[in-house]
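Here the complex is missing a single protein chain, while all its other protein chains stay put.
Right, subunit A next:
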């Protein structure tokens, strides 16, 4: 059973993630008006928002500690927040600042926080094998740490996922694959790309435990995840957990969504996991003022993180050549009086 503090913590994470993304959306669109130009504004590039996915991150990560590993896909913010990723430095990273988690090199799809063993990346199902590797490490080192790979329902047709299931199963590794089923992979509805409605059944083919949570509800997710993560931690092997979530936004900012029926958008808007969570909290005796207090605290924390991030310096161009083992331009042959942009060996 979910306790009072856990409920409060999960709600806090969910409203933090939701408000965080509302603020990111505002910042992202600034400078992209009136005409949307992906490379303009304080946050350039792609931005995949996870509004409607919060129950999954909160319900699963409630069972994790810092030493447990999480890999997430291109839609990472809610998971990162629930895993306890440094919010200030994550925000600075999204704004491309020097003090960001990756010094501005990664951006929102490539967030790494080794303090809490979190990483995400932009190639579909790419995080599955590394999660298996983290689980393998836990087994070899005899710790009771676990690993969790988050992925979308579109990603479960990818070889990297299916091969990971098999490897994890045959090695009996402490890893859980969490499928966030939001019904869509960009413009492709689930039924166009798989005949198996319940993605967790992919596990059965590997003789692995698989379970689906139909309700977009953090408490139900919490209970199912308790089972899956407990199984991994106790040395009883991997499992797959599929969670129904909803995509409240386009695939990425700027997605015209002309492929998506209006009713589907409306359904996703109506079926809000945060509203559902508030009902849960009330059932557990929380007062309106309690909820309001949690929300205010979350908003304040987000606003502070964004203010802090926007004050941070941009990286120096020279940083381009750091953090990689490479033939740097410093080693390129000297050419007479060539004024290249930087690191031409001038300061040596």
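Just so it is clear, contacts are C-beta pairs under 8 Å (C-beta built on N, C-alpha and C of every residue); 3 or more make two chains touch, one makes a residue touch a chain; residues count from 1.
Following the convention adopted for this analysis, contacts and distances are computed from a predicted model.
S.K.: Mind telling me which option in "Nickel import system ATP-binding protein NikD", "non-specific serine/threonine protein kinase", "tRNA N6-adenosine threonylcarbamoyltransferase" or "Alpha-ketoacid dehydrogenase subunit beta" is what UniProt lists for the chain we can't see?
M.R.: "Alpha-ketoacid dehydrogenase subunit beta"
S.K.: Which listed residue (A:52, A:76, A:107 or A:127) would be found touching the missing chain in the intact complex?
M.R.: Answering carefully, the residue with contact to the hidden chain is A:107.
S.K.: Tell me which of A:160, A:179 or A:306 is the one touching the absent chain.
M.R.: Counting the whole complex, the residue in contact with the absent chain is A:160.
S.K.: Any idea which of A:121, A:164 or A:182 touches the chain not displayed?
M.R.: Residue touching the chain left out of view: A:121.
S.K.: For review purposes, identify every residue of subunit A that touches the missing chain, sorted by number.
M.R.: 35-39, 44-46, 96-97, 100, 102, 104-107, 109-110, 121-125, 154-155, 157-160, 185-188, 192-194, 254, 258-259, 314-321, 324, 326-329, 332, 335-342
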